[in-house]
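Note that one protein chain is taken out, while the other chains of the complex remain in position.
Moving on to subunit A:
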Amino acid sequence: MPRVGVFVCWCGSNIGGVLDCPALARAAATFPGVVYATDYQYMCSDPGQKLIAEAIKEHRLDRVVVAACSPRLHEDTFREVLARAGLNPYLLEMTNLREHCSWVHAGEKELAQAKALSLIRRAVAKALRLTPLHPGRVKITRRCLVIGGGIAGIQAALDVADAGIEVVLVEREPSLGGKMVLLDKTFPTLDCSACISTPKMAAVAKHPLIRLYTYAEVEKVEGSLGNYRVTIRQKARYVDHTKCTGCGTCWEKCPVKVPDELNFRLSTRPAIYLPFPQAVPSKPVIDARHCRQLTKGKCGVCQKVCPAGAIDYTQQDSLHEEEVGAIIVATGFDLFPWEKAYGEYGYGRYPDVITGLAFERLVNASGPTGGRIVRPSDGREPRTVVFVHCVGSRDELKGREYCSRICCMYTAKHAHQVKERLPEAKVYVFYIDIRTFGKGYEEFYRRVQDEGVIYLRGRVSKIYQEGDKLIVKGADTLLGEPVTIAADLVVLATGVVPARGAEELARTLGISTDKDGFFQEAHPKLRPVETHTAGIFLAGACQGPKDIPDTVSQASAAAAKAVGLLLREEIEVSPLVAWVNQALCTGCLHCQVVCPYQAIEVVTEGGRRRARVKEELCQGCGSCTVACRPGAMELKGFSNEQILAEVEALCR
């Protein structure tokens, strides 16, 4: 008969404030098989761990039940305690008295106490049937995939590569750079965005350990921690980059003119184009939707003028396979699509109502106007500029509930830039709250106010065109009065949403997203760059709205985590995997159909077909055990016998 020890944790007042933990321990001591039971304020603390280890030795325990918080939080902690005390770590069973009981039943203490006791009885019943398990080991592919070539992806790729590990960097657009390279200056120090980001882009392109795929997307990811097989779709560029020298003759001669999406349609670009002069790689792609040769079969100008003979209209998308051991996701953000939501701001009908990022292009020396701030409608310099905060942010009705974190500061910077270039202009900023939490941010905000920018506390309710003026109707809540301003240019501080396609990528990678579609970190405070899927890390705004300093820090953090993993020779894999009872298996292979990890293979022995589990791929999800009709499939640590014993204990 196994000797079970039960340890009830108070979790301070989290559990102890609702449940009578000493009474639970006393009751648990009477359960069959339990030879020792006790309670303690913080079981996960050092003294708490010591208490368990000593009890194991003193009472010769060989099964341990910890009744505390979620195993997600501390199962590993307590497994290590068992290992240190000389027990197999898988002889631990946790039951969750916090999330499953005290937190949700704080108002009904008596019933909660009864439920807690049932939960402990369940855990003891399972503990009696636990068997020692031994983790397997797999070798690691020492390469890292980085998805997204914005500042987060660039920083992460450089950090990993500088540690001597090969990196595969995949960027969806024709050039590296992401959103940062579009910006003019960065708050609060006002250093030029391109000047600080383009050298990093060039460093990526030159790095011997970085393999760069631009204009490419991750199509499929197979395998698991340490050994991923990634399929990358290289979109057809119609330009052979091995021959192209980037001389620029083609895009000068191309007869097509289409609105430039990078410049928010404030200017045009040809169909064969370089997104911007400092693009990396500095070789063009053909936009197949607008190229005359590709759409109508008539033109071919670029092919005729190309001195290198690099144009190839027959190029097709190609698929490339890469093996990596870890993945860093850095897909960034997009702007909230305000044109679809805000009728009161004109649904994007008024050309002089623009987003913050469009303003960034206007004021950028390499932008469509060469840095002159003018109205998109008539090219005149505005005399009154109104900025509107929180468009799409902090708006439960039409936008997103959260604060986008960057808008207060970028608007302050824009207001400063207007005052700098057009000192005569009147600048108004409608805000709700000002959030200047970063280093030097509050000082910058004060400086902008000193420059004569007028901050009005209130949201804008309506914007409409009257003649060549935009009438902005807002409020000054500090005076308690409605305010009407006739503006020449209105800039909306548009909020941040996950990048387009983030949800599909989450499915491809098997990671989760939060309620707003950002990728979910493993723990909001203590594991901010990891996902729940081992070996996949997060960097930058794909995890939540972030400014550049935070993005770069997080990218380096993710790189450190990835490097820490990849520098190991081999890793332990969880022993909680499925196995097939060969005597019962009928070879129907239902398990193979439901397995999401392609972890089931077929073996034929003596003419009989059987299923077999590839343990290095199995993630222990248990789908196969449910699908198996003869009951041959068992999940180690969650066997049918164990689960039935738990159900029986709960129903008592």
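Definition applied: a contact is a pair of C-beta atoms (placed from the backbone, for glycine too) under 8 Å apart; a residue touches a chain by one contact, two chains touch by 3 or more; residues count from 1.
As a working rule, contacts and distances are computed from a predicted model.
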item	value
Protein that the absent chain corresponds to, by UniProt name, given "NADH-quinone oxidoreductase subunit J", "Heterodisulfide reductase subunit C", "Septum site-determining protein MinD" or "ABC-type polar-amino-acid transporter"	"Heterodisulfide reductase subunit C"
From A:T477, A:Q582, A:Q598 or A:N640, residue that would touch the chain that is not displayed	A:T477
Of A:A27, A:V460 or A:C591, the one touching the omitted chain in the full complex	A:V460
Contacting the left-out chain in the complete assembly, out of A:D395, A:E442 or A:D514	A:D395
Residue ranges of subunit A at the interface with the undisplayed chain	344, 390, 394-399, 432-433, 457-462, 473-477, 480-483
